[in-house]
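These notes concern the structure reproduced below.
Note that this complex is displayed minus one protein chain, with the remaining chains in position.
By written order: A, B and C. Residues from 1 in each chain.
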Amino acid sequence: MGLTGYLLLAAALFSLGVFGVVTRRNAIGVLASVELMANAVNLNLVAFSRHHAGPTGQVFALFSIALTVAEVVVGLALVLLLFRAKGDVRIELASELKD
Amino acid sequence: MSGEQVGFWVVALAILGAGRQVVTSRNLVHTVLWLAVTLANTAVAFVMLEATFLAAVQVLLYTGGVLTLMLFGVMLTTRDTGFVDVRSPLHRGFAGGVLAAAVMALVSASILRTPLPEARVTAPTTEALGASFLTEHVLAFEALSLLLLSAVIGAVVIARRRDAGDPREERGPAIRPRAPRAAGGAVRLGAPEAE
Amino acid sequence: MPTLSDLGPLALDLGLLGALLLVFAVDLVLPHGRKRVLGLLTAALLTALFAASFTTSTAGSAFGGAYVGSEWALLFKRIALAAGALATLGALDHVDRHFPTRQGEFFLLLLFSLLGMTLLPGARDLLLLVVCFELMGIPLAMLASFAKADDTTGTHRHAAEAGLKLYLVSAVSTAITLFGLSYVYGLTGSTRIATIAAAPVTPLLGLGMMFTVAGMAFKIGAVPFHMWVPDTYQGAPVPFVAFLSVAPKATGLAAIGLLLSVAFREQRGPLLGVMLFFVVASVVAGSLLALPQRDVRRLLAYSGIAQIGYMLMGFAAGTVRGTAMLLFYVAGYAATNLGAFLVLEAVTPGRPGPTLEDLRGLSRRSPWLALALLVFLLSLAGIPFVVGFWAKLSVFLAAYQAGLGWLVLFGALMAIVSLWYYLQVAKAAYLDDPPPEERAPPPAVGAPLALAIWICLALVVGMGAYPRPFLESAATAAQSLAGH
Partner (left out) sequence: MSPLYTALLCTFLPLAAALVLVLVSPLRRAGLAAGLFSVATALIAFGGAVTLLLERWSGAATPVRETVRWLPHAGLGGGAHARAVIELGVQIDGISATMLVVVTAVAACVQIFSLGYMAGEPKPDFGRYFTWQSLFLFSMNSLVVAPNLLQLFLGWELVGLVSYLLIGYWWSKPSAARAAMKAFWMTKLADMGLILALLVLFVDTGSFDWTVTTSAAGAVTLLLFFAVMGKSAQFPLHVWLPDAMEGPTPVSALLHAATMVAAGVFLVVRAFPLFEQAPTTGLVMAYVGAFTALFAAVIAVVQTDIKKVLAYSTCSQLGYMVAALGAGSQVGGFFHLTTHACFKALLFLAAGSIIHGVHSNELSHMGGLWSRMRVTSVAFLVGALALAGVPGLAGFFSKDLILEHVLERGLWAPLGALLVAAFLTAFYMGRVTLVALFGRPSAHAEHAHEGGVSLLAPLVVLAVPAAGVGWLGAKLSGLYAAPVHFHLSPVGMVATGLALAGLGLAYWMFGAPQGGGRLRAAFAPIGRLARSGAVNARFAWGYGVLGGVSSIFAWFDRYVIDGLMNGLGYATLALGARLRGLQTGRAQDYVYVLVAAMLGVGAYGAFWSR
């Protein structure tokens, strides 16, 4: 299967992530959806890297994974904070500031 | 259909099927587990793309580390509700579907209308990967290590219930979180506070 | 192979790293109750580094062209360091009062973020760029929530929400940026900015380029990526917001400037169109949404969104002059907005930040604070004798020279609308009577905070009276970027 197939797969995965981010009501569910988006990025990078000389694509993917890890760590900390404040982690609980 | 093609379709369907479960599954523990399945299948795809080192990293770091962390998060925060997420209202789901479909349409249209590189090259070795990391991208690598350090420091400070040296800490048990509010449509399946 | 000489252009960043480690080490040995020293130390170190930026040569290229030290980078380093130092001074008392045991971590996170900011403008590699962007951004989300929600005084009721909103928008934006960059890499085979600039235009590259910029545009709060801004400004600690409202914006603009003027120089046609859209949308939405606000932090948040619109006029012009004018605007805006938020912190310490009602009669309770606030507001509104006037005039000039006369006309009209809400604040401070029960003594302003406000005031007035050196260094910086 050629590059196109992998790219379309990644696009579909990214779209799934988008769907999850805007529809999941639990903050951790949202985080998981962001993970899907990040995973689509890695798939893209690795698929592309087969067509370019040099390790850049895979290095990029490694960086991307590490960035995502850092983000999840921080996200979970913030979710715990929300839980401590509201007793629940439904994302719409954090909607007191508006207008 | 060649073997490679069959492999691709199997992996693709597995990834997308598991991904669908991640965004729709109501039980949060299941969500995280399905995420693990997605990531593991992506690792398989990496292998098919001749990126074995990355596949290993994917399994070890993501599936091993991140998912454990997320599972902890689920356990800590949703034990009162039996790990069950509240379902989104229908219109929200519909709007999300439209958005996701639009993303898919735009990206795939762009992919299909772009001439893509054809020639394949041999996959870089793990040594080449390491060398690139520490020469070309060493500055980014150092910055990344600082980023991880800051994330850890920050996360610990934020997530810690009471601060070291905070006089309030000595005054007895930590304040318990408020009981979850019973919002409209919220389903409570879990056992009532079992502490 | 990297060698020691590669570190020359990074002298200031290494200094900052050293400062960070020093603060870290001192935090470990300081007993509780003495942590206030850490803030003073941070401020002193940042000030020293800022001073060193005038004597240290940081020109040159390092790490095989991944990093280029130039006037452009230097200018942003100075803005970040100065903003960091001023915000640290402004935050000292707040931090000491509200989270006395966590002062070390607060300033550490601030320093981490600053490190990302000083590194980014010199990056000539997309990987480095995105890592720096995150190094700047991730500590910010944590700082926004730093106060925690169980703060007993109620000042930080919305801490969790402020951070979570920033975080969520930031995480999704990062995913979008990375997604776009994956295509950019895929179609060009490199992450070096120099290589990318030569790539042919295809739909997928256009898409990748736009996603990259869109993902970064949230940091500067350009409409429609602005929605987290007012909420986070309202919920986060005010001195931190002072920092958040200027330094990351400057760095975000640096990132966009790099992409626009270097990386996608040849393919930037649609980017310029998007910049125009950002200008119009941000100026309209920012100005109109600021009108009904009663909470001054929210009001300033929306005003900042409109200001970003004016700044982006410089990019929309698509010329070196436009970039230069934008840089001048950024510097002026940084001093002004930082000062304005620090005044807000001084007015209502230990309470949720001021509404218009809280400001009533300020001129009688504290004439100097009221005067400082007035000067900052006039600068934001673009009235002569303060820097904001020159800033607006110069971006208008650049846009007009680039043939965007209609945009200038539009900007001028919207500037009138913006006067309305700035005057609302001035009116509350000067014309309205204080409520009878609040004939309180003037707010006690700590020395470091007062010093920071005074410095901002001096900058705003000084840059307004004699903008020449600032204009010149902005022009040099913009030229040095165009040269690479």
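General remarks:
The working rule: a residue touches a chain if its C-beta (ideal position, glycine included) is under 8 Å from a C-beta of that chain, and two chains touch if they have at least 3 such contacts.
The shown structure was predicted, so the numbers you read here are calculated from the model rather than taken from an experiment.
Taking every chain of the complex into account, the omitted one touches A, B, C. The chain that is not drawn here is touched, among residues C:Gly84, C:Gly206 or C:Gly339, by C:Gly206. Among C:Val26, C:Ala48, C:Ala194 or C:Leu423, the one in contact with the hidden chain is C:Leu423. Listed residues B:Val29, B:Val44, B:Ala95 or B:Val152: the one in touch with the omitted chain is B:Ala95.
The chain not shown here touches chain C at positions 164-165, 168-169, 172-173, 176, 180, 201, 203-204, 206-207, 209-211, 213-215, 218, 224-225, 227-228, 230-231, 269-271, 273-274, 277, 285, 287-292, 321, 324, 328, 383-385, 393-394, 396-397, 400-401, 408-409, 412-413, 415-417, 419-420, 423, 427, 431, 433, 466-468, 471-472, 474-476. Even with one chain removed from view, chain B keeps its contact list with that chain: residues 95-96, 99, 102-103, 106-107, 109-110.
Take chain A: the residues that touch the chain left off the picture are 18, 21-23, 30, 91-92, 94-99.
Methods note: only the chains that are shown with their structure count from here on.
With chains as nodes and touching pairs as edges, the resulting graph is complete, every pair of chains being joined.
Per-chain CA centroids place chain A at a distance of 26 Å from chain C. Chain B and chain C, compared by their mean Cα positions, are separated by 30 Å. Multi-chain contact residues of chain A, defined as those touching 2 or more other chains: 7, 14, 17, 27, 31, 47-48, 51-54, 56, 59, 63, 67, 70-71, 74, 77-79, 81, 84, 86. Among the residues of chain B, those in touch with two or more other chains are 107, 111, 116-117, 136-137, 140, 144, 147, 151, 154-155, 158. Partner chain C is touched in their complex by these residues of chain A: 7, 10, 14, 17, 21, 27, 30-31, 34, 37-38, 40-41, 44-45, 47-48, 51-54, 56-57, 59-60, 63-64, 67, 70-71, 74-75, 77-79, 81-82, 84-86, 91, 94-99. Those residues of chain C that touch chain B in the complex are listed here as 1-2, 10, 17, 32, 62-64, 66-67, 99, 101-102, 105, 108-109, 112-113, 115-116, 119, 125, 127-128, 131-132, 134-135, 138-139, 142-143, 145-146, 148, 150, 163, 186-187, 189, 202-207.
Those residues of chain B whose C-beta lies close enough to touch chain A in the complex are 4-5, 7-9, 12, 15-16, 19-20, 22-23, 28, 31-32, 35, 38-39, 42, 45-46, 49-51, 53-54, 57-58, 61-62, 65-66, 69-70, 72-74, 76-78, 80-81, 85-88, 92-93, 95-97, 99-101, 103-104, 107-108, 111-112, 116-121, 123-124, 128-129, 131-133, 136-137, 140, 144, 147-148, 151-152, 154-156, 158-159, 161, 177-181, 183.
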